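For this view, one protein chain was removed and the others were kept in their places.
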Amino acid sequence: YHYQAGYYGGTLRVTTTTSLYNTGLLEKLAEGFRQKYPRVSIQLIAVGSGEALRRAAQGDADVVLSHAPNLEKKYLSDGTLKPGKIFAYNYFIILGPHDDPAGISGMDPVNAMAAIYKACESGRALFVSRADNSGTNARELILWSLAGVDPSGRPWYVEAGADMAQTLMVANEKKAYTLSDVGTYLKFRKRLDALEPLVEKGEVLINVYSIYTVNPEKVPGVNEKLADAFTEFVLSEDGQKIIESYGVEELGEPLFRAANGDPAGELKSAWEAMARIG
Amino acid sequence: MWQEVSEVVARSLLVSGTATVLAASWSIPTAMFLAEKESAFRRVLLDVSNTLVGVPTVLIGLILYLLLSRSGPLGFFGLLYTPASIVAGEAILITPLIVSLSASVLREKRAEVWEMALSMGATERQASATMVAESLPRLLTAVLLGFNRAIGELGVALMLGGNIKGFTRVMTTAIALEVSRGEFELALTLGGVLLVVVFGITAIVRKVGKAG
Amino acid sequence: MWQEVSEVVARSLLVSGTATVLAASWSIPTAMFLAEKESAFRRVLLDVSNTLVGVPTVLIGLILYLLLSRSGPLGFFGLLYTPASIVAGEAILITPLIVSLSASVLREKRAEVWEMALSMGATERQASATMVAESLPRLLTAVLLGFNRAIGELGVALMLGGNIKGFTRVMTTAIALEVSRGEFELALTLGGVLLVVVFGITAIVRKVGKAG
Amino acid sequence: MIELKRVSFAYPRSCEDAIKNASLVFGPGVTAVIGPNGSGKTTLLKLAALLYRPRAGEVLIDGVSFWSMPDAAKVAFRRKVVYVHEKPIMLRGSVADNVAYGLRVRNLSSEDVAARVDEALEALGIKSLAREKAQALSIGQQQRVALARALAVRPKSLLLDEPTANLDKSGREEFMELIVGLAERGTCIAVATHDRLLALKLMDRAVIVENGTATLIENPEEASLV
Partner (left out) sequence: MIELKRVSFAYPRSCEDAIKNASLVFGPGVTAVIGPNGSGKTTLLKLAALLYRPRAGEVLIDGVSFWSMPDAAKVAFRRKVVYVHEKPIMLRGSVADNVAYGLRVRNLSSEDVAARVDEALEALGIKSLAREKAQALSIGQQQRVALARALAVRPKSLLLDEPTANLDKSGREEFMELIVGLAERGTCIAVATHDRLLALKLMDRAVIVENGTATLIENPEEASLV
């Protein structure tokens, strides 16, 4: 079946969140895919998660890569997307200024958020939020609610309304705390002289990337065969290897971890938890 | 790397050049119509045109996206994510600029030359052509400003083209990508290249306009 | 929601209006200088100005970001991510547009009125003022186009303002945010509001220009 | 032949009529249009030249009412009438290009154009200027070019607005000769002028314009108006 599939031609339209694209991982995956399917041309469209999903619903994508379970859920339940697969994950990280006025370094993420809230309330710190309904933004809101606090409307709570790169620049400028996906952070690290990662571990920081084929029964014009082939490739051994090794050479550590079929089911349950809370 | 840059530069020039030619082909007749006589209707049209000089490019990008999207009314053309859609979007984007500038240029010359042409037996069409010929250097500048605006705009190119490497990536989307990757030096270099190319074209067009 | 929208509209008007006044204050004298005499130097300056009409807004945003950021040479002002930095960026952005348009307007009137003014005993400064007065309606249009361009641009407002809710969020950054959220309908509504507001201003300015 | 029938005209944003109920004919031969500054001579000629549309009344060309014609028919009638502005209006090209303009819009063959341009330049004594940029000429030279441009098309009716205002002595004399020649060959010529001597020498009849009112005088010498 594989060898037959290599015979396909046509165009595959992939909309993806910027965090995957801007790190360069997707180009690598596309390259690998192209070696297998030389007659297929891949169009990678990098936009915010919200826009990526909306574009898929408009019929302008065959495959969506996303890391916003709460948004994905909506499109899954109305049938726009076929049930997807988790193909990669990494961790969100809480960044803050070097002097760490909230003293969160090494803390558990939920306690850290509570400590940030306290420090901010007492005027010693700021927090910059993406405030754009992205996956990262959804996760941040979950963390606040797990910490039992509500930052909305507080004067220290800076709602940047921007993508990750821009938000990191704002946080850096304001020497503020913020939440980031690790991929964008590592790519941007050299620009962020005022920030350092303070909390990088913890269940609730897990960031799962899923791949979905757009449902051809709901959205006309979807190239399902190619979409499935691409999904298959991303989940295959070759694809997973690309994910695992990406960035090691350049940055010294991998940007993403391969899901490798999620044998323990933790990723799936993390996804479900996020989808529920968001 | 430089091969890729030159490919992207060439694509930018081609896309924006085509868009400019298209836009000029309907903008200058429109400007001629607007400049011809005073009337409330034409004044409102000119106001609309002046307003749209500043229309946000994301907005044009979004509207055209919704039209060209598979589920949109023009979706069956399959233009989305092709250079053609950027051409269309940029042509629409710069139309108000070219119309406004050309109308103001033509309006200046209107009365005198128009009267002279008609009284010498020109048809209205010939008189219009004469007006255009008389204003040629400044019309050329108007069109040039349109081109410069098109090649420097981001929103349309990004929303309609999708910044697909090797296919719809143009200078501005490449610059924006590098910025969001934190590769500021690269972004600045690309910006410098873009400006140098545009400056060259501007200088050549000015020379040609003078000679013509 | 509508309260927030009107706040954002007001901020857009204030920021872009201030930027336009600033830009006009140095652009029109520059245009006067460029229009005064022919020389290779001035011609090159005009080419530069025409080129920069199309400078990508992300590029201006990036350069100013690097200057204004804490580690940049102007970092100690603490202007980044304030409305003031958007004002600065937009003023710089629209300077070439206003310079190019004004120079072309003033150049048209140059020889005749300039000679008349000097021969009537005007100082060069007075003669310049006369030139400006004679071209006022069209200069006003040039400045208006600058304003419309400023209020509709995204890159500078985003990179320098940061789209911070309640502080630096303006219409275009709000629109872009809604687009990235997939809230296309909301984005279109905001775009409509922006265009209506700008159209109103355009019509008023035209009326005023005529009366003046 | 141009006939004005009860023609009135007002400039936009002006409350008074610049021409009030004018009825007159510009027939073969020379009609001098005479009157003080601001009386309406230029306005009258532009009405006759089909450049201004009357507020009321009719302008007839060879008996046909021009402004009620279908648009398609208008050009043919326009081409019977040529008007020369009081301030010469030069196009960007050379003197020869300017003189050729009326011929080119009539799609004459390029030999015909060349021959007629040559002839007209000769008649106005500006053959040596043929290749100069028209807009860089002195005002008198420009006036000659404008006249050459008008004569080159050999119109049936020729309306000249202060054609000699900036001409030198020889230019004025050449002009008079040309006009006399054309008038003899049956061209309808109207000349607005402040030059009483010129009017006296050329005219077969006069139109006196005074404060917007135009009166045709068939025998000006008798009426001792000059």
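The chains carry the letters A, B, C and D, assigned in the order they are written, with residues numbered from 1 in each.
Simple rule for what comes next: contacts are C-beta pairs under 8 Å (C-beta built on N, C-alpha and C of every residue); 3 or more make two chains touch, one makes a residue touch a chain.
Since this is a predicted model, take the numbers as computed values, not measurements.
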Original post:
Relative to the complete complex, which of the depicted chains are touched by the chain excluded from display?
Top reply: C, D
Subject >> Selected from C:10, C:44 or C:133 as touching the chain missing from the view >> reply: C:133
Original post:
Among C:113, C:186 or C:203, which residue is in contact with the omitted chain in the full complex?
Top reply: C:113
**OP:** Write down which of D:28, D:93 or D:140 is the residue touching the left-out chain.
**Re:** D:140
**OP:** Just name the one of D:29, D:57, D:155 or D:171 that touches the chain not displayed here.
**Re:** D:171
Original post:
Which residue numbers on chain D touch the omitted chain?
Top reply: 11, 14, 35-38, 41-42, 86-87, 129, 136-141, 143-144, 162, 165-172, 194, 196
**OP:** With the missing chain put back, which residues of chain C would touch it? List them for me.
**Re:** 38, 112-113, 115-123, 126, 130, 133-134, 136
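Note that in this section only the chains that are shown with their structure count from here on.
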Original post:
Under the touch criterion given at the top, what is the topological distance in steps from chain C to chain D?
Top reply: 2
**OP:** Name the two chains that are joined by the greatest number of C-beta pairs in contact.
**Re:** B-C
**OP:** Indicate the whole-number Å distance between the mean C-alpha point of chain B and the mean C-alpha point of chain D.
**Re:** 43
**OP:** Could you put a whole-Å number on the gap between the CA centroids of chain A and chain B?
**Re:** 37
Original post:
What parts of chain C, by residue number, touch at least two of the other chains?
Top reply: 159, 179, 184
Original post:
Which residue numbers or ranges of chain D touch two or more of the other chains?
Top reply: none
**OP:** May I ask you to sort the chain touch graph into line, ring, star, complete or other?
**Re:** other
